[in-house]
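Here it is, the structure, as structure tokens.
Heads up, this is only part of the complex; the chains shown haven't been moved.
Chain lettering (A, B and C) follows the sequence in which the chains are written, and residue indices restart at 1 in each chain.
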Amino acid sequence: GWAKIDVGRPARTGTAEAVYAAGKTPEQVVGALKALREAHPGRVAVATRCDAACEAAVREAFGAEVLVEAGVCAVGEFPAPEAGPLAVVCAGTSDLPVAREAEITARANGIDARLTADVGVAGLHRLLDKLPELREAACVIVVAGMDGALPSVLAGLVAAPVVAVPTSVGYGAAFGGLAPLLTMLNSCSPGVTVVNIDNGFGAAMAAARILNVKAER
Amino acid sequence: GWAKIDVGRPARTGTAEAVYAAGKTPEQVVGALKALREAHPGRVAVATRCDAACEAAVREAFGAEVLVEAGVCAVGEFPAPEAGPLAVVCAGTSDLPVAREAEITARANGIDARLTADVGVAGLHRLLDKLPELREAACVIVVAGMDGALPSVLAGLVAAPVVAVPTSVGYGAAFGGLAPLLTMLNSCSPGVTVVNIDNGFGAAMAAARILNVKAER
Amino acid sequence: GWAKIDVGRPARTGTAEAVYAAGKTPEQVVGALKALREAHPGRVAVATRCDAACEAAVREAFGAEVLVEAGVCAVGEFPAPEAGPLAVVCAGTSDLPVAREAEITARANGIDARLTADVGVAGLHRLLDKLPELREAACVIVVAGMDGALPSVLAGLVAAPVVAVPTSVGYGAAFGGLAPLLTMLNSCSPGVTVVNIDNGFGAAMAAARILNVKAER
């Protein structure tokens, strides 16, 4: 095959390579996951943005060993959490798949991730009610579509790093997630950082970098 | 001159024509204001988006009779408020000129407009502190640049109509006000309506339509 | 489930939460509608942007009690109108689904909504013929795709608040509704406010805020 799995990545960056399944054949995805499992038997091998055919092939190849949800295939036993807690917060229930992608990726990397859903700013009390536990988090991932206002509000209320994930939830002038992306990049709460639209995976990897800092030095 | 001042507008739409000064010579603006004053001596004649040269010409033409601020020239005695209250709320102090454009235009149309500034969502308590008086308003104009998150939060807390005004305050990915414009169009709080970037004037005219409804029927 | 239905919204904002069905499973939509019905038995529970699978699930769950049209599922008996009249006007017959979303949502919230269709500006007499009855309305929602010119024309002829809804009707340089959205934001008729592309629901909620003002104070 053409693939050159980057097996040295954990040594260089602290986290393993993951397979980006979109645009790959199921065989390519399964092959890449196998290569990752062989190189790092103690780590969970992860593929993201899998479609149904790809999920089926992975299930067939790895059986009970694989967790499949929200387009993620995670192969291998999940480690006990060794860093965190990481709060994964989402604005609406339609944002759940992206939040779950973040949560699963984080757990696969040994992070104690905790999901809080449906606390969008249209009903502010829902967020304020959760504030005590959100303030416990060492890092916060905030997932929101449409207006993308939640990270600005939450970042004004907590001291932890806030990684914002815009989603493609919405229609019309949401322009596939452009609206919340711009909102988050222009947050009036200083210190919010942003990843790509629908990129729950990337937010979790950023959290892994942030929390490893704490855990390992 | 080429201008055809629409002097029948109050009869048709309840509010007078205003002069859009950008792209006009000072003489054209003064001429249009005079025509408005003549047609409707009992109304304040308003020009918006005036530059310094235009403001000087209007001052010269109308003397003490003119109020000049935030690019607005308003000629004539302001009426006693007969509708409202209208809350004009802005997120940051840099949004003040747009908020003032709205406030002055509203007052010129007989509305009891009240300005609340610098209550952006990065420090939520500032907004919550003002909530009791904001809940008194029969209509709310919310002015915000950068992330434009304030209308979503406020519209979840009040029952009055909320007219949102995005501003060009910000830089980079604010794209001259595109970011807060999209935020507001995608508000997760239902019932928010939006006007053009920096269009304090238009928001006030919408409020005039809304409040006349209440006052006149 | 993950959802936190915002049952306090009527008390805070005068209108109930509605379910945004896109990106939710049929089960999630049915569950949310049930929660709304339980919290507010006297109100119609509304879900918008439902696909066929979702509509089927809602029909199965609520039977005769549900009205399904234009992607809206409305559960519960419609109240007698207590505010209005609200004119819902659309430019072409292709804009009808968005206009119907607005009309149904408005009726579900107790508004006397009346639909006028196919009065686009290409044949101006159609609009002028309807002017007497449009001038009766306490609020006007104008729905248009393509050039989106109708709100500018109509707002120059009536005194009521005008809420403009751009639609995704059109092709090419309509860019999914961007063209009429920009037209409406730049209306030369002052006082037009705008909601998201295809957002009939949001326009109705804005009308509810506007008309409640009148009705309740």
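Here is the rule we go by: a contact is a pair of C-beta atoms (placed from the backbone, for glycine too) under 8 Å apart; a residue touches a chain by one contact, two chains touch by 3 or more.
Not measured: the values here are computed from a predicted model.
**Q** How many copies of the one sequence build the whole complex, if 3 are shown?
**A** Copies in the complete complex: 8.
By definition in this document, only the chains that are shown with their structure count from here on.
**Q** Please state whether the interface between chain A and chain C is built from the same residues or different ones, using more than half shared residue numbers as the mark of same.
**A** different
**Q** Work out per-chain C-alpha centres and flag the one nearest the whole-protein C-alpha centre.
**A** Per-chain C-alpha centroids compared to the overall one single out C.
**Q** Provide the C-alpha centroid distance between chain B and chain C, rounded to the nearest whole angstrom.
**A** 26
**Q** For chain A versus chain B, what separation do you get between their C-alpha means, in angstrom?
**A** Inter-chain centre distance comes to 42 Å.
**Q** At least two partner chains per residue is the criterion; list those residues in chain B.
**A** 155-157, 185-187, 189-190
**Q** Show me the residue ranges of chain B that touch chain A in the complex, using the header's touch definition.
**A** 91-92, 120-124, 146-149, 152-153, 155-157, 170, 172-175, 178-180, 182-190
**Q** Which residues of chain B touch chain C once you look at their complex with the stated criterion?
**A** Per the stated touch rule, the residues are 9, 12-15, 18, 138-139, 155-163, 181, 185-187, 189-196, 201-203, 205-206, 208-210, 212-214, 217.
**Q** Looking at the complex, which residues from chain C come into contact with chain A?
**A** Listed in rising order, the residues of chain C that touch chain A are 1-4, 6, 8-9, 17, 20, 22-24, 28, 32, 49, 166, 168, 176-178, 181, 196-199.
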